[in-house]
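All protein chains but one are shown at their positions in the complex.
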Amino acid sequence: MDYKYIEQLVERYWQCQTSVEEEAILKAFFSQERVPEHLQTYKAWFAGEKLWQDSKPGPDFDTRIMARIGHEEHVVKARRMTLAKRLMPFYKAAASVAIILTLGNAAQNSFRHPADEGNGYNYESYQDSYDDPAMAYDQMTDALQMVSQSLSETQRQDSLLHPAPGDQPNQKQ
Amino acid sequence: MAGGCNFPGTRPSSLQREMKKISFRDDILPLKDKLYRMALGITFDTAEAEDIVQDTLIRVWGKREEWPGIDSIEAYCTTICRNLSIDRSQKKSAQHVLLDESLHGHPDASTPHEKLAAREGWGLLQNLLRELPPAQQAIIHLREIEGKSYKEIAETLGLSEGQVKASLFHARQQIRKRYTEIQEYGL
Partner (left out) sequence: MKRGLCLLWIAFSFHVAWGQDFAAKFMEQCAAEQGENLRCQTISPKMMEKLVEVMASENKEKDEEIPAYLLSKLKSARIVTSTGHGKKLFRKAEELMEKNKNRFTPWGEEDPERTNPVFVRKHGDTICELVMLSLTADKKNFTIVNFTGEMDEEFMQTLSAGKIPRE
């Protein structure tokens, strides 16, 4: 194969005669696994640049920043609360509950819930982390995204394990 | 994206339009990749860079009352990010000097293993860039990583196009020269 084009591009690159598009070609070319022997010289430079260019923060970045912001809002809110309305931050209360329960020897591993009533979630105790519905919405779409990803992976995995054309994947109930 | 739902995120949601607000998620969070590349180009540390971007965004969030008055939210975020990056990288190199001195006795000592790593893509890039003056580093970043034209770089840095091209030429020549030296003599 004739690598004359690439060789010319490299030379023009060092002379600052290449366009942005041509530089992109160089980076892509040198990022390949196998680069011909005689062109190896500058591989690390261009490949290194491509590495840098393609770098991104981790996949959970969005979730963590939203969590930090929710926490910031929570801190500000707590400062603003008057003594009469003040409740301890949720996790401190939970920690106190844990201590009390341990002392009272009531630490059980199973959830207990009254016999009949619906699903028994104590919704009154749910304290919003976000005042702003727009932020809450952003956090929700983020969360839905994560679960969606996981479910679609499960689905794909299941259909690999139980390949049956036209059937729904087998899911444990 | 490999499978799963695609959720809105490229435009303000009905909620945001309803509230008539600049959206953190749609206007500011998307800058994270760019800010990350910038922080990475200064600190050369992926974990540090990610922390810096997180801290930048938190700071920007903290100033949200000021958003309506800001001309370019992107420039605003970029400035904060750059300052944080420079700050952290200076603190780190101060630490490194101390550490090196205590471990090796001489600040410049490096093991053969480190020298080898320095020849591979990322390590080599870092070392070569660090040898350039900051102005040339910035131009390399904008050109090679962000793919900006000479005109755009000139506008961003407040230089003439001629100055940008001259600077870039010097930078690349220097890199080529050093590159060859390292390859041949392992310096």
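Letters A and B mark the chains in the order given here, with residues in each chain numbered from 1 onward.
Please note the rule applied: a residue touches a chain if its C-beta (ideal position, glycine included) is under 8 Å from a C-beta of that chain, and two chains touch if they have at least 3 such contacts.
In this text, all values refer to a predicted model and were calculated from it rather than measured experimentally.
Take subunit A: the residues that touch the chain left off the picture are 58-60, 63-64, 66-68, 70-71, 87-88, 90-101, 104, 106, 109-114, 118-123, 125-130, 133, 136-137, 139-144, 146-155, 157-158, 161, 169-173.
By our rule, only the chains that are shown with their structure count from here on.
Centroids built from CA atoms put subunit B at 21 Å from subunit A.
Listing the residues of subunit B that touch subunit A in their complex gives 1-5, 7-9, 13, 15-16, 19, 21, 23-25, 29, 32-33, 36-37, 40-41, 46, 49-50, 53-54, 57-58, 61-62, 119-122, 124-125, 128, 143-145, 147-149, 165, 168-169, 172-173, 175-176, 179-180, 183. Subunit A contributes residues 13-16, 20, 23-24, 41-45, 47-49, 51-53, 55-58, 61-62, 64-65, 68-69, 72, 132-135, 137-138, 141, 144-145, 148-153, 155-156 to its touches with subunit B in the complex.
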